[in-house]
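For this depiction, one protein chain was excluded, whereas all remaining protein chains were kept in their positions.
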Amino acid sequence: MSQSVADLPAHIHTLHILNKTAEHPRAAQCLATLATADTVLLIENAVLSASEVATAAPCPVFMLAADARARGLIAKPGVGTEATGTTQQIGYEQMVQLSALATRIISW
Amino acid sequence: MSQSVADLPAHIHTLHILNKTAEHPRAAQCLATLATADTVLLIENAVLSASEVATAAPCPVFMLAADARARGLIAKPGVGTEATGTTQQIGYEQMVQLSALATRIISW
Amino acid sequence: MTVLIVIDQAPYGRWSGREGLDMAFSLAAFDQSCALLFSGAGVNWLRTGQQPDGLGQKSVARNLGAAAIFGVEALYADAQACHRYSLEGDAIINGVTLIAPDQAFMTGFEKVTFAG
Amino acid sequence: MTVLIVIDQAPYGRWSGREGLDMAFSLAAFDQSCALLFSGAGVNWLRTGQQPDGLGQKSVARNLGAAAIFGVEALYADAQACHRYSLEGDAIINGVTLIAPDQAFMTGFEKVTFAG
Amino acid sequence: MTDISLQTYTLVITGAPYSSQAPQTALDFARAAVAAGHQINRVFLYGDGVHIASVLICPPSDEPHWPRLWSDFLAEHQIPAVACVSSALRRGLIDKAEQQRYELSAHNIRAPFEIAGLGEWVEAGTCSKIIYFHSGA
Partner (left out) sequence: MTDISLQTYTLVITGAPYSSQAPQTALDFARAAVAAGHQINRVFLYGDGVHIASVLICPPSDEPHWPRLWSDFLAEHQIPAVACVSSALRRGLIDKAEQQRYELSAHNIRAPFEIAGLGEWVEAGTCSKIIYFHSGA
């Protein structure tokens, strides 16, 4: 599986793992708690709300490439599609790296 | 179990059975499809959104008494509590009657 | 006398959307009149270019494109939801009718059914 | 070093709220520092006068009232959600602290956990 | 009082016990329907609803045993109940025939539930009023 090389943050206070689309009440709860030192990782159905989340988030937002591909969101190097915005696609290896870098992890 | 005697509609085009609170996207979908000849029956967690639904609905709204009691929404004859609004509480027997009267039933 | 099966869950994250499709194709297989409505996040079933093999799932976009051949009478999609999810132009498969899933639309169906 | 267990599902319609309570009481039983946050429709766990026996379920309102005795350090509730669900005055059990579940509030907990 | 003609119902349950309230609401509805003289010609389990038919579910003794209550009700009123085969196989709900066919170590379906295809649901729609009991939120 090809994936763009992502620049991971050097430090993450809270890694927010979101797996629900933006209509879901818990997605709104998640957005209300984000800080600039945090990172959001969109997985499963949440990749479909990448542009909404990226617009609202004060911090870096990543999405799992496998979930994006499955749902027809194609990564273009540098720029995202209209649906993905500028959210970088990463693999499970980078998901592990994000979780290792994070002081705290919240699965929404 | 005591329950107030409810006046059921003489005819129902569509009986909408809603079991999700108003935050849930499907509750909003339900509200968008209501007609004056319809009836809404709130069951399970949806009883908690009785006043929101009753305000938005152009048709009669009922709720299951057992679900309301479980969640601490007490029926007062004639008037509802603040949380239940004016929604009448009915038993499973009346739920059956509503379903028999309805030409169409949608479980949301 | 048409049954409308409504799918409001995005693909692959949960199974109920797939189970709704199974219901529609079963109705069609038994010569019952049926149509599909994709609403809310469910419209994402209609996106072109889905490659769910990486998740061990099969793409149904091709099946949906051939829904008429299988006997499903129409594919409807909530226009507002399509806009929200940037499902426009090439991004949406052919043969989908955009509608507003309001009272006027819903009243035309004998039954309206969710899979879960 | 406190674990915050968050319950955002209304009582009795689904089991995940109950499973969140079980997590909190387990932490407390093992002398781990924990608190409960009720948000969204989850605030309805805090209503007085619940009688779920008709649904074959046990009321936990009494347990929640005694949460401090069991070792749960605090019961927090989303103030806006309480307002939406008319949980004011006598309608809400004693001992609940109303808060806004924003970044400032959440940052005080070592872990933030949902049951499902 | 409105005059109500006798109905023939099919109940479809898609929510699991001890996860959703759907099987409980459906059972209360079914009891009231039978008490009022209506007929229930079939109960169909779909999706997560197939778990109602598990004979291995073992709730705490102070909680209602929903699968057993459902079984008893179905047996008492001789109402056929089927679990959708594709839902059942994916969720580990197995009868003797499937156990042999797939060489599994056990079967776990509770009588009088049986396993059948979606065709039973299609047929039910042509000759009865269907009511769905989904998982709430």
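When the chains are written out, they are named A, B, C, D and E in that same order, and each has its own residue count from 1.
Basically, a contact is a pair of C-beta atoms (placed from the backbone, for glycine too) under 8 Å apart; a residue touches a chain by one contact, two chains touch by 3 or more.
Please read these numbers as outputs of a predicted model, since none were measured by experiment.
Taking the full assembly into account, the omitted chain touches A, C, D, E. The residue touching the chain not shown here, chosen from E:L93, E:A116 or E:I131, is E:L93. Note that of C:L55, C:A79 or C:L98, the residue touching the chain absent from this view is C:L55.
Interface residues of subunit C with the unshown chain, by the touch rule above, are 9, 12-15, 55-58. By the touch rule set out above, subunit D reaches the unshown chain at residues 3, 15-16, 19, 22-23, 26-27, 30, 32, 111, 113-116. Listed by residue number, the positions of subunit A touching the unshown chain are 8-10, 17, 19-21, 24, 26, 43-46, 64, 66, 91-93, 95-97, 99-101, 105, 107-108.
Everything that follows uses one rule, which is that only the chains that are shown with their structure count from here on.
The minimum number of touch steps linking subunit A to subunit E comes to 2. By the document's definition of touch, common neighbours of subunit B and subunit C comprise A, E. More inter-chain C-beta contacts link the pair B-D than the other of C-E and B-D.
Chain centres here are Cα means. That of subunit A falls 29 Å from that of subunit D. Counting partner chains per residue, subunit A has residues 23, 25 touching two or more of them. The multi-chain contact residues of subunit D, meaning those touching 2 or more other chains, are 9, 12-14, 40-41, 55, 57.
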